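Note that one protein chain is taken out, while the other chains of the complex remain in position.
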Amino acid sequence: MRTSREYKESLKGMRPNVYKFGELIQDVTTHPATRRTIEGHGQIYDAALKEEYRDILTTTSSFTGERISRYLSIIGSAEDMIENVKMKRLMFNLTGTCTGGRCVGFNAINSIWAATYDMDQELQTDYHGRVKAWLTKAQSDDIALAGALTDPKGDRSKRPSEQKDPDMSLRMVERSKDGGIVVRGAKVMIAGVAAANEVFVLPGTGYKEEDRDYAVSFAIPRDIKGLTVVEARHPSDGRDFETGFDNPVDYGGISQGYLLFQDVHVPKERVFMAGEWKHSLKTVLNFIAPYRSAIGGCVAGQGDVIVGAAALMARANGLSEKVFREKLTQMTVNNETTFGMGIAASVMGKLHPSGVWIPDPKLANVNKVHVATLPYETKRLAQDIAGGIAETGCLPSSEDIHSPEYGELLQKYLKANSTGETRARIARLIEWLTIGEGVPGCMHGGGSPDGAKLMISGMAEIENNIRLARKVANINEEIPAPDAKK
Amino acid sequence: MRTSREYKESLKGMRPNVYKFGELIQDVTTHPATRRTIEGHGQIYDAALKEEYRDILTTTSSFTGERISRYLSIIGSAEDMIENVKMKRLMFNLTGTCTGGRCVGFNAINSIWAATYDMDQELQTDYHGRVKAWLTKAQSDDIALAGALTDPKGDRSKRPSEQKDPDMSLRMVERSKDGGIVVRGAKVMIAGVAAANEVFVLPGTGYKEEDRDYAVSFAIPRDIKGLTVVEARHPSDGRDFETGFDNPVDYGGISQGYLLFQDVHVPKERVFMAGEWKHSLKTVLNFIAPYRSAIGGCVAGQGDVIVGAAALMARANGLSEKVFREKLTQMTVNNETTFGMGIAASVMGKLHPSGVWIPDPKLANVNKVHVATLPYETKRLAQDIAGGIAETGCLPSSEDIHSPEYGELLQKYLKANSTGETRARIARLIEWLTIGEGVPGCMHGGGSPDGAKLMISGMAEIENNIRLARKVANINEEIPAPDAKK
Amino acid sequence: MRTSREYKESLKGMRPNVYKFGELIQDVTTHPATRRTIEGHGQIYDAALKEEYRDILTTTSSFTGERISRYLSIIGSAEDMIENVKMKRLMFNLTGTCTGGRCVGFNAINSIWAATYDMDQELQTDYHGRVKAWLTKAQSDDIALAGALTDPKGDRSKRPSEQKDPDMSLRMVERSKDGGIVVRGAKVMIAGVAAANEVFVLPGTGYKEEDRDYAVSFAIPRDIKGLTVVEARHPSDGRDFETGFDNPVDYGGISQGYLLFQDVHVPKERVFMAGEWKHSLKTVLNFIAPYRSAIGGCVAGQGDVIVGAAALMARANGLSEKVFREKLTQMTVNNETTFGMGIAASVMGKLHPSGVWIPDPKLANVNKVHVATLPYETKRLAQDIAGGIAETGCLPSSEDIHSPEYGELLQKYLKANSTGETRARIARLIEWLTIGEGVPGCMHGGGSPDGAKLMISGMAEIENNIRLARKVANINEEIPAPDAKK
Partner (left out) sequence: MRTSREYKESLKGMRPNVYKFGELIQDVTTHPATRRTIEGHGQIYDAALKEEYRDILTTTSSFTGERISRYLSIIGSAEDMIENVKMKRLMFNLTGTCTGGRCVGFNAINSIWAATYDMDQELQTDYHGRVKAWLTKAQSDDIALAGALTDPKGDRSKRPSEQKDPDMSLRMVERSKDGGIVVRGAKVMIAGVAAANEVFVLPGTGYKEEDRDYAVSFAIPRDIKGLTVVEARHPSDGRDFETGFDNPVDYGGISQGYLLFQDVHVPKERVFMAGEWKHSLKTVLNFIAPYRSAIGGCVAGQGDVIVGAAALMARANGLSEKVFREKLTQMTVNNETTFGMGIAASVMGKLHPSGVWIPDPKLANVNKVHVATLPYETKRLAQDIAGGIAETGCLPSSEDIHSPEYGELLQKYLKANSTGETRARIARLIEWLTIGEGVPGCMHGGGSPDGAKLMISGMAEIENNIRLARKVANINEEIPAPDAKK
C-alpha cells in the first residue's frame, strides 16, 4: 500500500490533461487549482497506514488475501458496508470535505462486479474475469480511482439515441479489432478526477435497444490519449491562488471535472460492458444503493466538523457553547440521522450471487432525501450560532487583516475571546463549510432527491398498507382505484 | 406457547382489581373498556403460532433451548434486537396501535438482566439467579408481562426523599422477614396492565444515598394483594361502550393504567433490587436504549397503516392516490426513518457481559427525537389527503348513519367512489389513527424528547468535533470556554 | 342588539329539526350535544355588549346607521377586515374554539353582496335589493347566521350534472309560481348550524351551462320545513353527556352538521341566485379571500389559549415556563404568523364596486397553507411541554378521580405544584385543545390546502419572475417552455 508521497509521485508521472481557467495544469500535485484536493486524497493514504484507522481504511483482498485499501475492495457483507459508511465519515472528518476521487470508483467497481457476473451468466460474456484481473492489479498498485456516471444528456425528454446530437451521452463509436472499443462523448461533474490515477466509467439508465451503443463500462488511466479534463469552478475558488487563510483548508478540497472523450480507444481487458443495454439499469441501481447509503456518512462527517467549528466560533465570540445547546443538539441529530440511515440501509441489504453486498434500496433512497435536506439545516444553524462575522460577506480579507497600514486596527477590532486573527480564521472555516469551497454537492451528487423519491414511491408498499388498513378496521368493500388524472 | 384463547383464559382467572369510570371490571376480556386491548394482545399469541411470523415473534430460550415468545427472551445480539424492531412494526401493523402489555415488560427483563449481573458482581447479591428462575417460568408459562417505570414524582425539582409526601415515588417501606419487601406508592401511565398477567417494576433515576428505599425492582402478578389498577381515559373512549363502527377497531386498543400500591408484599424470589440506589440509573439507561430503538418500529408500523388508510380514503373519495404521491412518499420517508434509526441503533450496540445486547444510546435517543416529531407530520398528511370527512368532527355517528329515519339520506350523500358506509368507516379509521383512541403516546412514552435531547447533548462529542475543526483549518490558539452564563 | 338570553330564547322558539345519535333534540340550548356550542355563541352576544369588546364586535350598519353586530355587517374597508381578523382571534380566546354559526354566515353575506351587485349589473336581475332587504332585517333582529357551502359532491372527477345521482350537489328542482325555488340535496360539514337562527347557502364551483340548476344561493330559517340537520361527531363527544370535567369547557364548543334538504321551498325574497352559473365561481372566490384571511385570527386565537394552557401545565408540573422558552416562543411565532398574514391579506385588498372590501387572494391563500400546518406544530409543542399526563390516554377519568374508593389516592399521586385535581383539569384542557373536542378543522375548513396551493400557483408570477431573473443576469436567449409532461 502506498504512502501519500508515492501517491503524489504517481500523479506527477502522468500526462498533463487537466485544465482549469484555460490553463493546462502541468503538475496537479502542486498547482493551486488542484493541490488541495490531492492533499485531501493523500490523507487517505497516510491514514490507512496508521494503526487507529487501519480497520476502517483497509481490509483483506478477496482475491489475494493481501491487505488492501478498502477503497479497492469488494463489499462482501453488511459489516464491510458499515465500515464503508464509517470510512466516509472519517474522511470528511479529516479533510473537511469530499475525497470523491477514491470513493466513487469504489462504488463503481462493486456495482460492475455484480453486473459482470450477471452478464456472464446470462450472455456468456467474459467480463467478470476482466474485472477481476484489472482489479487485482489496481489493488496491488493501490491506485486512486475516480468513478464517472453522469452524462451531459442534452434534452432530458429524449433518450440518447433520439437526441439531435448523438454524443450527448457517452457512446461506443467503434469496436476495434483488438476487441477494445472507441468511445466519444463526455462525462460531466465527475468528482476527484484530478486526484485520480484511473477513472471507472459506468453507463446511464433508461436505455432501449436503439441505445445499445451507450451501454458501456470501462476503466481507463486518467491521462489516456484522447481524454481532456476540465475542472469546474467552486465558490470562492479564486482564493486557491492567494496566500493567507481565506481558503482556510490546506489539506483538503473537492473537485469536479468535465471529461471530454475525443474518440478514446479502450483496450479489451479494460472493457466491462459494450452494448449490453439491458444490464445498464441494474448496474446503476447497484451503484445507487451503496452510494446513497454511504453518503450519509459523508454528510455526517462534514457535519461533525461544522458542529465543532460552530462551537469554537461561539467560544471565540466569548459565548459558551451551552447557550446554543438546543441548536448543537439538532445538528447532532441531523448528523446521526444520515449516518444511522446509512448503517440501517447497509444492514438490511442482501448478498448478490457474485458476492457483493447490496444495501437495502428503500432505506438508501430515504437517506438520499435526508442528505438533500438535513445538511442545509445544519449549515443554517452553524451560521446562526456563529454570528454575522461568519455568515457571509462580513469579514475583511486575510490580506487586509495583515495590511501594514491598518491590519493592526482590524485585528484590534476583531478580537473577542481570542485574538482577532484566530477569530477570523474560524469564521473563514465556517464560511468554507457553509457557503464556500468546502460545500459538497449533496443535493444532486449521486442523483437527485426527486429521483430518490420516485424510487421510494415505486418501492412503497401502498397496496400492502391498504390491506393492513382494511384488516385493522374490518373494511371489506372493494374500492376500484380511480384513474390517476385528477 | 399459548393460544390467544389460553391467554384470555388466564386473564379471566385473575382477581378483579382493574377499574375504569369508577367501576370494578369483573372480566377484563369481555368488558368494553378493556376487551379491545386484550384482543390486540391476543393477536400476538395467535400470530406467534403462524409460520409467516414465527421468526419474528418467537426465538429460542437461552435457558432451556425451548421455542419461546420473543417477548420473554434475552436480547443476545444485534440480530435479536433487529427482530425486536421488526416485531414492534408487525404488531402495529396487525393491531393498528400499541400492545404495550408485552413489550415494556420485554425491555424491563433485559434491562434487569444486565443490572442484576452487575449488582451480583459488585455487591455479591444473588439477584441474577432470581431473575433467571423467575424468567424461566415466565417463558414456560408464556405470560403477558407489562413493565412499570414512571413514578408520579410530585414536585419535579426535588428528589424522592425530599418530597413532602414520601410516597410520590414507589418505595420500599419494609423488608419482610422472609427476605421480601413491602412497597408503597404508585406507578402511573403504565401501558397494557389490564392485558397483562404480571407487571415488572423498575426504579426511577436521579437517586442518592438518601433515596435508597426508592431503588426497587420486582415482578408481581397483576392481581397481587394490595394493588389497585385504574385505567386512564383515551380520546373518544366513550365509543368503546357503543355498538356500530365509531370505534372502528375491534381487535386492537391501547391502555395505560395507574397502579396504586397499598403496602404490597413482594416475596424474596420476585425481588431484583432493593436499595442498591447506585444501580438504578444504569438499569434505566439499559431500558432506554432498546426501548427508544424499538419504538421506531412501533411508529413505523402505525405509519404503515396510516399510509394505507389515507390511500384508501383517497380512492373512496374518487381520487387516485397518485395525486398524493409526494405526500405518501413523505409519509413513507417518515416511517422508514424511525424504523431505520431503530435498526441502526440496534446494530451499533454492544454486548453487556451478562449477555444482553445494548443498542447504541446516542442513535437510540436520536430516534426518540424523530419519534416525537415525524408521526405528527405523518398524521397531518393523512388528514390532508383524506379530506374534511376524516379530519375532525365532520362525520355523523354510526348510529345516525343507520337511523331508520334519515340514515339512508346520510348514506346517499356520503357515497362517492364507494358506498357511504364504507367511506364513513375509512374516515373513522383515520380519525382513530390521527386524533382518536388509536393514537399512542409517542411523545412522552418511554421518556420525553427533552430528556432524549439532554442525553444526546451529553453524548455529543463537541470537544472532539472542535478538535476536528481546529485540525482541518490549522487553528492552534487555545480558546478558553467561557462560562455558560450568557 | 340581543343579549345571550334573548339569543337562546330565539333558539328555543324554533321547530326541533336537529338530530344527533339518532335522537331529535328538543331544545338545543339545554341538550348536552348542543348546549356548549350555543354557550360559545352566546358569549359573542354578551361580549358585544361590553365596552372593552365593542369596537371589535360591533359596527355601524351601512344601511341604517344603527350599531349592529359586526357579524352582520358589510366589510367596507381594510380596517373593517382587520377588525374581522381580530374578532375571530377574540372569539377563540373567549371560547377556546370555533363559533362558526356566526362567522361563516358573515363571510357569505359579504360574498353575495358583491355577487348580486355584479349579477344585477350584467343580467338586470334584482338580487342585490333582496339581499339588502333581508340583511337589514337580519341586522335588526341580530340573528346568528350559519353559512353553508360544501356539497357532498359524490364522484370528485365529475361535475354535478354528470353524477349518476343528480342530488350530490344541492340543486333547484323547481321554480315555484311565487318566484321562489324548491331545492333538494345536502350541504355537509356545516359549522354552527345548531347554534344558528338562519343558514345562508352559497353555490359550489366548477359549473358549466348544464350545471345551472346547481347555481343557487339563498337564506333560510334553520328550522324551515323540509330541512333536517344531523350533527356530526367530534372526538370524545361522549363526554358531553357526562358530569365532571372530562369535557373541560362549558362555555364553548364546535359543531358541524349535515343539512338534508328534502324539497325545501325558498320564497322569492330569500333567493339570491338561481341558475346564474357563470357567477358561482366568483361568489366562492369572494368568500374564500376573507375567509382564508380571517381564519388566521381563529388559529392564532386558539393558539393563545394553547400557549397559556401549556405554560400553566408546566407550572402545575413544578417547572418554570422559562425552561420551555424556546418552544413557547415558537408557538407565539406560529400564532402571530397566521394572525399577521391575515392582517396583510386584509390590507392589500381591493374595494369591489358594490362596496365590499376583498382581501388579497394570494396572501389569503398563503395564509391557508400556514393555517393547515402551523397549528399542528403548536399542538405538538404543547404536548411536548405538558408531559405525558396531557399527551393522550394517560389520565384517569374525572369520575375515577372522584371515586369514593380510590379517588383520594389518585389525587395524592396526581399532585405536583398544584392539587391533583387542578393538574388533571389543565391536562384535560390540553387534551381538548390538541386531540379532543376543541380541535377545529383548520386543515379543510374553508377548503383544502391543496386547493389553496393551486390558487397560489395560478397567481404566482413565474413569467414575471423569469423576466426579473433574465434582466438581473442579462440573459437574452429565448428559451421555449417545454411541454409539461416530464
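For reference, chains read A, B and C in written order, and residue numbers begin at 1 within each chain.
The criterion applied here is as follows: a residue touches a chain if its C-beta (ideal position, glycine included) is under 8 Å from a C-beta of that chain, and two chains touch if they have at least 3 such contacts.
Just so it is clear, the structure is predicted and the values come from calculations on it, not from any experiment.
The chain that is not displayed touches the following shown chains in the complete assembly: A, B, C. From the set A:Met14, A:Leu49, A:Met443 or A:Met459, the residue in touch with the chain omitted from the display is A:Met443, counting the whole complex. For the chain left out of this panel, the touching residue among C:Arg156, C:Lys278 or C:Lys453 is C:Lys453.
The missing chain, though absent from the display, is touched by one residue of A:Ile75, A:Leu90, A:Met119 or A:Val188; that residue is A:Val188.
Interface note: of C:Gly252, C:Pro290, C:Gly407 or C:Gly447, the residue touching the hidden chain in the full complex is C:Gly252. Across A:Ser77, A:Ser140, A:Ser161 or A:Thr228, the residue that sits in touch with the chain not pictured is A:Thr228.
Only one of C:Ile109, C:Val264, C:Ala316 or C:Leu409 touches the chain withheld from this view, namely C:Ala316. Where subunit A meets the omitted chain, the residues involved are 19-22, 150, 152-157, 165, 167-168, 185-186, 188-189, 228, 230-239, 241-242, 246, 254-256, 258, 260, 262, 317-319, 372-373, 376-377, 380, 383-384, 387-389, 391-397, 399-400, 403, 405-406, 409-410, 412-417, 431, 435-437, 439-441, 443-445, 448-450. Of the residues in subunit C, those that touch the hidden partner chain are 82, 93-96, 245, 248-252, 304-309, 311-312, 315-316, 318-323, 325-326, 328-329, 332-333, 336-337, 339-341, 343-345, 347-348, 362-363, 366-367, 369-370, 417-419, 422, 425-426, 428-429, 432, 453, 456-457, 460-462, 464-475, 477, 479-486. In the full complex, subunit B touches the omitted chain through residues 157, 326, 482-483, 485-486.
Throughout what follows, only the chains that are shown with their structure count from here on.
Common neighbours of subunit A and subunit B under the contact definition above: C. As a whole-number value, the distance joining the C-alpha centres of subunit A and subunit B reads 40 Å.
Centroid to centroid, with C-alpha atoms defining each point, subunit A and subunit C lie 51 Å apart. Note on chain placement: the centre of subunit B and the centre of subunit C lie 37 Å apart, centres being C-alpha means.
Across the assembly, subunit C contributes residues 157 that each touch 2 or more other chains.
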